[in-house]
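Have a look at the structure below before the remarks.
Left out: one protein chain. Kept in place: all the others.
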Amino acid sequence: MTTPVIGLLTDFGEKDYFVAAMKAVILSINPEVAIIDIAHSIPAFDLRAAAFTLWAVADFFPAVAIFVVVVDPQVGSARKIMVARGAKHFFIGPDNGVLSPALEKEGCLEARELRERTLFLPQVSSTFEGRDKMAPAAAWISRGIPFRQVGPVLRSWERIIFPQPGIFKDRIEAEILHVDRFGNLITNVSGEKFLKWYGGKKGQPLAVVTDEVDFEAKIATTFAGGPAEKPLLIVGSSGYLEIAYQQASASQKLKCKAGDKLVISRGKRQKEAEKGKFSGRN
Amino acid sequence: MTTPVIGLLTDFGEKDYFVAAMKAVILSINPEVAIIDIAHSIPAFDLRAAAFTLWAVADFFPAVAIFVVVVDPQVGSARKIMVARGAKHFFIGPDNGVLSPALEKEGCLEARELRERTLFLPQVSSTFEGRDKMAPAAAWISRGIPFRQVGPVLRSWERIIFPQPGIFKDRIEAEILHVDRFGNLITNVSGEKFLKWYGGKKGQPLAVVTDEVDFEAKIATTFAGGPAEKPLLIVGSSGYLEIAYQQASASQKLKCKAGDKLVISRGKRQKEAEKGKFSGRN
Partner (left out) sequence: MTTPVIGLLTDFGEKDYFVAAMKAVILSINPEVAIIDIAHSIPAFDLRAAAFTLWAVADFFPAVAIFVVVVDPQVGSARKIMVARGAKHFFIGPDNGVLSPALEKEGCLEARELRERTLFLPQVSSTFEGRDKMAPAAAWISRGIPFRQVGPVLRSWERIIFPQPGIFKDRIEAEILHVDRFGNLITNVSGEKFLKWYGGKKGQPLAVVTDEVDFEAKIATTFAGGPAEKPLLIVGSSGYLEIAYQQASASQKLKCKAGDKLVISRGKRQKEAEKGKFSGRN
């Protein structure tokens, strides 16, 4: 029998005992589980950042894994807690959309509302349901309780939908989904779609325009594989197009952040006059 | 047989190898233990913050748990290292008071001085006793050595005593024990005491005065359950009264920090003239 894994993703930061309380509760119920911290430095209440992070990492988890996501601005209110059985993993979190991108990427087999009180701590606070409801439920699921026991079927749930790129013959209208620790800008354009659009003419320069800057970029396959001191376009490790610099922060150099829009087009750098022409999609 | 758990609480931060060295030592002695990081971002040498954190989380740990707390301004000096057997858990740390609130909340069955050299690493430094003495002792205790083996009985030890609130008919004089990651202000007033004082008249506003500001606050049961953009009073997940805002930092908005004092009284916002009237308790 293999060790089950519980992955924790929160906006609890590093300074409090909150994450430790969840782990302590989990190991009190199932001492044989392995816990992986996905991240706890999600900006407070940033549902989209948490949804992106879960979406990017879930695939890599072993089969017997349960994700517990506690980014929960409405904790204790009437919002539901959902538990979903995906094609590979279990997902637990508030019904505020934070689970949806990862869940729908994997395929949702069944969703239920977490209601079964016997799965909770004996004393339930109204401000820390991660500790009092979600962590113990995850531990019980890791011990193999029947999924239907968690509560009634949930027919619909909140969704977070990542903005889709506009792919046109002459340009791609993209958005930055995430800026990573190195300052790389991860866009919403999948590598597959991008390479299909780009075609076979390798070496052809691309022009990129944002609200702040415009620049010419070259496609590279590694961060070290393009010209130094110039922006690179790379299909990154999440399978999406990234804008990066060799050993420098593209976010700082290009003054870009998550949510910013950009237009990628063939050919040389755009003229000043064309900047800012977004068609306003998404 | 269940897996024992060791909880680590230090002021070692994230940039050095110090925490990893303690874990490596522990797993060298007992590979079957589970380690939970309670927190390592305690401000350097802040005994009270560490004591609060341990006090708030200890209850949630499974029965076979050992806490190792290394916030130790006097490391290597004549101060003793204590090992205590509480009603539920073991506690290891410098005899500087950092263990005392959690230990006394749980009930101390027996305390000893950590002196037994066979429990230490072969080479003991004078500047990292967390690695060289406390971590290995915790690992040996997790393997079930007799408690009396750790060293001689300790008859008394240093104590940190959290300030007690002054509860009067017309007001509560409280102190902020901790500011959490979200900026919520956790006071030293237990929820039980507060609700008894407040009485049954729900909805009655309360006036709060600090050295910096005065404001009117409403009782809520969840962060999302009160008026937006106004301060809320909530009995929080540690069982103590908190001052909070919906999705905003009460610490920033009210300019309050740990150690600040405040007076809570019934009725509308205080007049300017009454501000700052603390009776100087604790």
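Couple of notes before you dig in:
The letters A and B name the chains in turn, as written, and every chain counts its residues from 1.
To be clear about the criterion, a residue touches a chain if its C-beta (ideal position, glycine included) is under 8 Å from a C-beta of that chain, and two chains touch if they have at least 3 such contacts.
Keep in mind it's a predicted model, so treat the numbers as computed, not measured.
Among A:P31, A:P62 or A:G97, only A:P62 touches the chain left out of the display.
Residues touching the missing chain, restricted to chain A, are 2-3, 5, 7, 14, 34, 36-42, 53-54, 56-57, 60-63, 65, 180-182, 221-225, 234, 236-237, 239, 242, 246-247 (touch as defined at the top).
Where chain B meets the omitted chain, the residues involved are 11-21, 23-25, 27-28, 31-32, 44-45, 73-77, 125-128, 131-132.
Heads up, the rule we're going with is that only the chains that are shown with their structure count from here on.
Remark: chain A and chain B have CA centroids separated by 32 Å (rounded to whole angstrom).
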